[in-house]
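Of the protein chains in this complex, one is absent; all others appear in place.
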Amino acid sequence: MISAGIVGATGYTGVELLRLLAGHGQVVVTRVTSRELKGTAVARHFPNLRGHLDLDFSAPDAAALGECDVVFFATPHAVAMHSAARMLAGGARVIDLSADFRIRDIACWEHWYGTAHESPELVEEAVYGLPEVNRGQIRDARLIAVPGCYPTAIQLALLPLLENRLVDESRLIADAKSGVSGAGRKAAAEYLLCEASESISAYAVAGHRHHPEIIQGLEAASGGEPVTLTFVPHLTPMIRGILATCYAPVRDRDVCNAALLQGAFEQRYAGEPFVQVLPPGELPATRGVRGSNVCEISVSYLESAAMAVVLAAEDNLVKGAAGQAIQCMNIMFGWSESEGLEGIGLLP
Amino acid sequence: MISAGIVGATGYTGVELLRLLAGHGQVVVTRVTSRELKGTAVARHFPNLRGHLDLDFSAPDAAALGECDVVFFATPHAVAMHSAARMLAGGARVIDLSADFRIRDIACWEHWYGTAHESPELVEEAVYGLPEVNRGQIRDARLIAVPGCYPTAIQLALLPLLENRLVDESRLIADAKSGVSGAGRKAAAEYLLCEASESISAYAVAGHRHHPEIIQGLEAASGGEPVTLTFVPHLTPMIRGILATCYAPVRDRDVCNAALLQGAFEQRYAGEPFVQVLPPGELPATRGVRGSNVCEISVSYLESAAMAVVLAAEDNLVKGAAGQAIQCMNIMFGWSESEGLEGIGLLP
Amino acid sequence: MISAGIVGATGYTGVELLRLLAGHGQVVVTRVTSRELKGTAVARHFPNLRGHLDLDFSAPDAAALGECDVVFFATPHAVAMHSAARMLAGGARVIDLSADFRIRDIACWEHWYGTAHESPELVEEAVYGLPEVNRGQIRDARLIAVPGCYPTAIQLALLPLLENRLVDESRLIADAKSGVSGAGRKAAAEYLLCEASESISAYAVAGHRHHPEIIQGLEAASGGEPVTLTFVPHLTPMIRGILATCYAPVRDRDVCNAALLQGAFEQRYAGEPFVQVLPPGELPATRGVRGSNVCEISVSYLESAAMAVVLAAEDNLVKGAAGQAIQCMNIMFGWSESEGLEGIGLLP
Partner (left out) sequence: MISAGIVGATGYTGVELLRLLAGHGQVVVTRVTSRELKGTAVARHFPNLRGHLDLDFSAPDAAALGECDVVFFATPHAVAMHSAARMLAGGARVIDLSADFRIRDIACWEHWYGTAHESPELVEEAVYGLPEVNRGQIRDARLIAVPGCYPTAIQLALLPLLENRLVDESRLIADAKSGVSGAGRKAAAEYLLCEASESISAYAVAGHRHHPEIIQGLEAASGGEPVTLTFVPHLTPMIRGILATCYAPVRDRDVCNAALLQGAFEQRYAGEPFVQVLPPGELPATRGVRGSNVCEISVSYLESAAMAVVLAAEDNLVKGAAGQAIQCMNIMFGWSESEGLEGIGLLP
């Protein structure tokens, strides 16, 4: 058994980490920090944890956290970059669910996140925690940058097409729909039930912080070719789930067909425990993966438009955040990759 | 005052027609037909009409309906084509909210709707009831084919771009999100609250019946140029509303810019009572038009991808069905185009 | 045409007033105030008003408001009591949708609202704006205290039973379910979609501010007999609507029966434009009155328990707030009581 600390666990990513870790046979959560709720029982803040976790929130304390075997950051951006170094120095491994170490281009990060980066040297060391791409590096990492929720779905949707040079990487589109939990637990009027239910809308059309992170991953998959992606996120009236509808014009309509695309996906994700390529004719829905770490993917070929349409559905709080973080931890500590992640999604 | 009959008014389009006609100063509804509910008070079936409509459902009777000044068909497809001719012969004008007279290519219609068309001559006569395109012809029509819900949003989103030759009409994408009322009131498991809420999914990726209707309209706007459109509809966990997110690569990135696109939309829809082009930087949400006949549109230009992104939000039951039908009726009878359609949407 | 001002119109009661007044033939809204949004177009804050209201929020200005013919307060409690007097002095009539003038017992009000009342003399003058009880007094009033949302439903549910001495007024229970809009538009975590949807819970079991207001009305209906009511409100995962399920043990089981109860309700509300007593066997649902000013009521008699069960459904923002305020205004100014309130509810 190892010990785990969670920094900033008062939000939805935090409670999901706690839910999943409670069922993990190798980990005991020993510290859960929150400046604001210091001294409050965690299970009072999150009623689903009543009877499962007997721990109070404590103030963040880098030294004490450094004594944990692993520390998760479930904080807004620009927190982990301040204190991750101290925890690493204390001997802990660090898994950051925020954006601080995801983007290798520091100037780009600073542009999108509007502040100076305080630990550029850690960005260099950090491993991007998408196991389907970086499993080997994750194994040896001290510091993991867990991918964002949109980037996970969109990269998994497009990787097989780009790695196999099947589509025109200069004309990609990702139309993504996210449940409201993607905005976190902050009390903003736009996420009130009365504002966000019974409506759908796009946002950040002019540019979203996840865009450079996605591009970075897609360009790596394309062997360094520049990628142009139009990415439009949508706020969808549901709690959990992301559905990414991706449009990719095929490179050579004379050779492309549905079977070829289907084969590319099945081959790419053969053996992956948490990517499920659906059989031809089935399409994913976010309800099929609610509460589970699986990303379900379908690929369709529209011959008349020479267009591949890839649908990827995930639970934004699991495969898009806490579940993926635990998947990385399992790899780092040499456990079964699916330890603690075998729970079946809740349906209905 | 004129008299109106509604055929098949037990579904959501029917009740919306009744709601809107009850507030219309020029029309009295005199017949509401339903084979199944014959003899039942309409207001018992639709509780919002209690106290507003004192009428029972009657069996459909073409002769009696033909004596109405106007007959609305709120039926599934392949009903109006059987009996519209008799009502026209009786002297009524006919406004069909189903698909029977929308597609001019009879073979294409028969392919998509899986049955032989019984009134091809009426297809020729019918006017496609999109006032923003066909206002003049609607004025003189005896028979109106009211556009489908998706086709309304997507055509309004793309017309200014195509008419002005601003975009490449061979590479259009429409990613559309519809509330569940678009599926009608039929009791199918997939539309149960427990199946359709808290989830989003795509459907009919391989081909949707509204696709040829949309193409027909877009090609007319393009001066006959062939249009290629990838259209993916999505079932969204809400009752009402369609949001169409349309992607159109601009034809000439050297001259295109946001102001030019914004201008094209504002000019195209200047004076239109039910199309609202939003100012730059504002994006529509379906909640802004719930219960109203307005289609709200924003256009954005993503310079790096040379991509126009157009968002169109409408209430699928109003501008996408019953409201548009009444708008057509107003034009046909020479009344103010917004008579009965001035109600403000319900928010929240 | 008269002029109307609205103080504090940035919340849901405010937008509902604006929606309904826009369709009112006798009123022009000339001032809409908000300290915070001063200078912003109202239609930018409330997208459903785009194209319907060309007015900016202005800072509250008692003198200017006093020049309006009528001023609505759509503010939190303890605002109207400060400035209503000045507006009355300016010649305006005042319709307060907050709690400031509802409770005649000043000490009781101060206990529940936690502050000293600044205008006790106006409490004495104010008329409680429940037309079904106080129609005559409303006609002559300068100052109206519009009832709360729960009190409206619960009083309408119980009045016929109490006025006719049919039930034991010492053992009443009201189990009320409210949509989330009842909490207003304030950004509190508990009303986020992710917290309030897919869940139901009771709150304020130990005591709710509407309790003394309800008791005051019920005791008046009982001819001054003391009334004991257990009132438990519930937060229900929907935007609009209140359903009050009221339990009243009948006084004399030997004479009571279903027909007698049904008759008492039908007689009591005969001629009431906005109370609809359902026929025996039909039960109300909040969806039947969404967006309308109607309160639907059913009464059932459970013989084995000698219990009357009354269900009252209303739209909390309409009959429970803005619609009732306009109904009062119509009475005050001698217009048709249903002017501007004839819109049909939105279904589905």
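Every chain is named by a letter (A, B and C) in the order it is written, and numbering of its residues begins at 1.
Heads up, the rule we're going with is that a contact is a pair of C-beta atoms (placed from the backbone, for glycine too) under 8 Å apart; a residue touches a chain by one contact, two chains touch by 3 or more.
Treat the numbers as computed from the prediction; the structure is a model and nothing was measured.
*Asks:* Identify the residue among A:Ile2, A:Ala22 or A:Ala204 that touches the chain left out of the display.
*Replies:* In the complete complex, the chain left out is touched by residue A:Ala22.
*Asks:* For the chain left out of this view, which of C:Thr40, C:Thr115, C:Ser201 or C:Ser336 touches it?
*Replies:* Checking each option in C:Thr40, C:Thr115, C:Ser201 or C:Ser336, the one touching the absent chain turns out to be C:Ser201.
*Asks:* Could you tell which one of C:Thr236, C:Gln262, C:Gln276 or C:Ser292 touches the chain left off the display?
*Replies:* Answer from the full complex: C:Thr236 touches the omitted chain.
*Asks:* Touching the absent chain: which residues on subunit C qualify?
*Replies:* Residues in contact with the chain left out: 171, 173, 175, 177, 194-195, 197-203, 205-206, 228-230, 232, 234, 236-241, 243, 245, 247, 249, 283-287, 290, 300, 302, 304-305, 307, 309, 311, 313, 348.
*Asks:* In the complete complex, which positions of subunit A touch the hidden chain?
*Replies:* Per the touch rule, subunit A residues meeting the hidden chain are 12, 15, 19, 22-23, 44, 46-52, 181, 185, 198, 239-240, 276, 282, 284-285, 287-292, 294, 296, 342-348.
*Asks:* Residue-wise, where is subunit B in contact with the chain that is not depicted?
*Replies:* Counting over the whole complex, subunit B touches the hidden chain at residues 12, 180-181, 185-189, 191-198, 237, 239.
Keep in mind that, in the parts below, only the chains that are shown with their structure count from here on.
*Asks:* Between subunit B and subunit C, tell me the centre distance in angstrom, where each centre is the average of that chain's C-alpha atoms.
*Replies:* 37
*Asks:* Any idea how many Å lie between the Cα centroids of subunit A and subunit C?
*Replies:* Whole-Å distance between the two chain centres: 46.
*Asks:* Taking the mean of the CA coordinates per chain, how far is subunit A from subunit B in Å?
*Replies:* The answer is 38 Å.
*Asks:* Listing for subunit A: what residues touch at least two other chains?
*Replies:* Answer for subunit A, listing residues that touch two or more other chains: 194-195, 197-198, 237, 239.
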